[in-house]
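Down below is the structure, laid out as structure tokens.
Apart from one protein chain that is not included, each protein chain of the complex appears where it belongs.
To keep things simple, chains are lettered A, B and C as they appear, and every chain counts its residues starting from 1.
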Amino acid sequence: MDIDIDDILADLDRDTTAVDHTFTSQGNDITVLGNDEPNPEKAEVPRLSPVKDFDDLTTHWRNERMCPELLPYPHLLMARMLRRVQEQMEHIECLSMGFLDDESNNSAQNIANKLPLLCMEADLERLKFVLRSYIRCRLFKIDKQSLYLIQISQTGDLTVPLEELLSKQEIEYHQRHSAILLKLLNSAILRHMPPELQAIDDNDGSVKMVEEPELDSFVFIYVKGPDYPHKQDPMLEVNEEGQRYYPVTIQELKEEVELTIGGIYVMRYSVIRDLLKDRKVILI
Amino acid sequence: MYGDLANKLVLEAKRIQQLNQNSSCDQLPLYQDGLVQNILKEMNQLKKNAEILKLQQENDQDDSKITRCQYFVTLLCMERNKRCLMAYQKLRSDTLDSIAWDNDGLDALSAGTVSNQGSKNLSHFEQEYLKEYSQLITDMKSGDLADIDLSGSLTSPSDVFIDVRVLKDAGEIQTEYGVFNLIKDTQFFVRQADVERLIRQGYLQKL
Amino acid sequence: MGYYDIDDILSDATKFPCRFNYSIPGLGYLEGNVGNPIQKNAKIELPLWLARVLAIIGANADEDSEDALPFLELMTPDMLSTRVMNAIKSNPVSLDVHSINSHFYALATKWATLFNDALLVKILNVMILERSQEINNHAASVSIDSMVKNDPGMFLLTLDESEKQLYKDSHISCKEMKQWMIRR
């Protein structure tokens, strides 16, 4: 049952971000109102609910869009999501087949009867959109940092191995795209250069050729706090006004800043990088 | 002066950038082959100079600083030319990427979108690149990601379904939701994607 | 700011005045004097991509040698002269930066890097803040009717490339927002 408690806590936490809605628990009503599932408790493990997954996916999408570096690919979540899209497409197809057979209705009435179906189609479109936009954004960043990714995977400077950082498809995309781009640059330019200038990743010239992500660039953050507010977070401190905050340091300026829970800040990415990794802030 | 030609090429790159910033669809003007060839010729000249200077540097010890300076200048000129050439080509290949995505990963050359004036504007290597990149997109769209239509719209969906009024008779249309008989002044609730064409053609009006 | 950054490449082509510390035969072509040497103390204008390196690389291959002068000295360019600095200080907002240099900030920042010029940084800071307010005012005052050809007038012509980019980005954002607010 402790899973349920986690879920409720998570919901409570979410509630602080949305000022205008009142708290509801998603889990409780199931048993109260009944469910066709033979075992509702097990069928709806809160942590793996579609809604929670979609919430997570949306956060990944928003973080990725605003983050100067490429964030690790959520392999399990994405596998679940892609499977869910497929299942839902089949499910919808099944349902609409049933409706088409039912020729007696005129179409205007037909569509009204299909309200659940309409809703499910719109719902599926929404999920597909986030997935599409998320992956397209990642491909864009992979292209932008193509040489850098190669460089760090060769020198072993990766905090996360490439196979974890990228999905299988992304790895293939990265390899194939950098190969055809290199072919183009080679044929058009590089092979005409003297040998010492033929490299595409020469960092010893006046200007470095390999572009690194600008980790110091500014991002907008929302300080969410720990996933479970009741658990102790050793990184949190409390100021004189009783607000809980994460102390951070802007290295370059040797400046200390308090990131209060619930606050919105514009901050250098490098300063909040670890907090983002721990899901204590989100990029907005 | 060395590097002047290369600068011209970068100014052309800047022009392409501004062109595409101010228009909704990406386009590529003519590949500046003559200019590129002339810069490559200049590179050859510089290459020769550098080799001579290198030899000199190894031979005379007395005035090494002079040869060093001459050598550095030559090296920097080559480096500069390389950067300008690369930036020009990279800007163009980036634009080709956008064109390929806009074309759904279909081969933009044979699909006709680029072919009219476009393919003439591309260098031979660029045509090859566009073809290969389009193929890459097509491959990405199939397989595990087939269901999400990777090259589909990046505008967030709201209003998947809309109310429309029929402005002129348009006969029957078949949709996933059955047959609609579009008679003037009737109203329907339809999926926006199903009727987008009819709205554009003036048969239907979004309410 | 990367290798492929078109504006960075263009800004690097700006010519800066410099003075050679040595006579170098065969470099006369740099001042349009092919075949002849460049004389010691000759004052010529070189693009920054060339001058910057020659100004920090010593003439002596032997790094230990203390008295090794760099090949040349960079001299303060017009765009950073006292006259221009005073003009900035007296009225940054109405200044026609574009006419001074279309890559003013990029170049000034490079200069500040080369010479660790704290005073220049201070002036730039004030200048950015004051001028960006004005840029924001212009970018935000988009009339939805004249969307196709919004006319920011003479103002746009006085911006340097980075300011133009800031204006464009802000302008598009404000425009999209206004369109969203009035739809249907």
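What we mean here is this: contacts are C-beta pairs under 8 Å (C-beta built on N, C-alpha and C of every residue); 3 or more make two chains touch, one makes a residue touch a chain.
Note that contacts and distances are computed from a predicted model.
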item: Chain not present in the shown complex, as UniProt names it (candidates "DNA replication complex GINS protein PSF2", "tRNA N6-adenosine threonylcarbamoyltransferase", "Exosome complex exonuclease Rrp40" or "Large ribosomal subunit protein uL3m"); value: "DNA replication complex GINS protein PSF2"
item: Chains shown that the absent chain touches, full complex; value: A, B, C
item: Of C:M75, C:V93 or C:V121, the one touching the omitted chain in the full complex; value: C:V121
item: Contacting the left-out chain in the complete assembly, out of A:E93, A:E164, A:E252 or A:D278; value: A:E252
item: Candidate in contact with the missing chain, chosen from A:H75, A:H91 or A:K168; value: A:H91
item: Hidden partner interface residues of chain C, rising order; value: 1, 52-53, 56, 105, 108-110, 112-113, 116-118, 121, 124-125, 128-129, 132-133, 135-137, 139-140, 162, 165-166, 169-170, 172-174, 176-177, 179-181, 183-184
item: Touching residues (missing chain, whole complex) on chain B; value: 21, 94, 97-98, 101, 154-158, 161, 163, 189
item: Where the missing chain touches chain A, by residue; value: 17-22, 24, 26, 29-30, 33-34, 36, 50-51, 54-55, 58, 62, 65, 84-85, 88, 91, 95, 112, 114-120, 122-124, 126-127, 129, 133, 136-137, 139-140, 143, 206, 216-218, 220, 250, 252-253, 255, 257, 262-268, 271, 284
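Definition applied: only the chains that are shown with their structure count from here on.
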item: Graph class of chain-chain contacts, one of line, ring, star, complete, other; value: complete
item: Between the pairs B-C and A-C, the one where more C-beta pairs touch; value: B-C
item: Whole-Å gap between the CA centroids of chain B and chain C; value: 29
item: Whole-Å gap between the CA centroids of chain A and chain C; value: 38
item: Junction residues of chain A - those touching two or more other chains; value: 206-207
item: Touching two or more other chains - residues of chain B; value: 76, 83, 86, 90
item: Chain A to chain B touching residues, read off their complex; value: 82, 85-86, 89, 96, 99-100, 105, 107-108, 110-112, 114, 118, 121-122, 125-126, 128-129, 131-133, 135-136, 139, 143, 168-169, 173, 176-177, 180-181, 183-185, 187-189, 192-194, 197, 205-207
item: Interface residues, chain C side, partner chain A - complex; value: 1-4, 8, 49, 52-53
item: Touching residues on chain C, where the partner in the complex is chain B; value: 3-7, 9-10, 12-13, 22, 24-27, 29-30, 32, 47, 49-50, 53-54, 57, 59-61, 71, 168
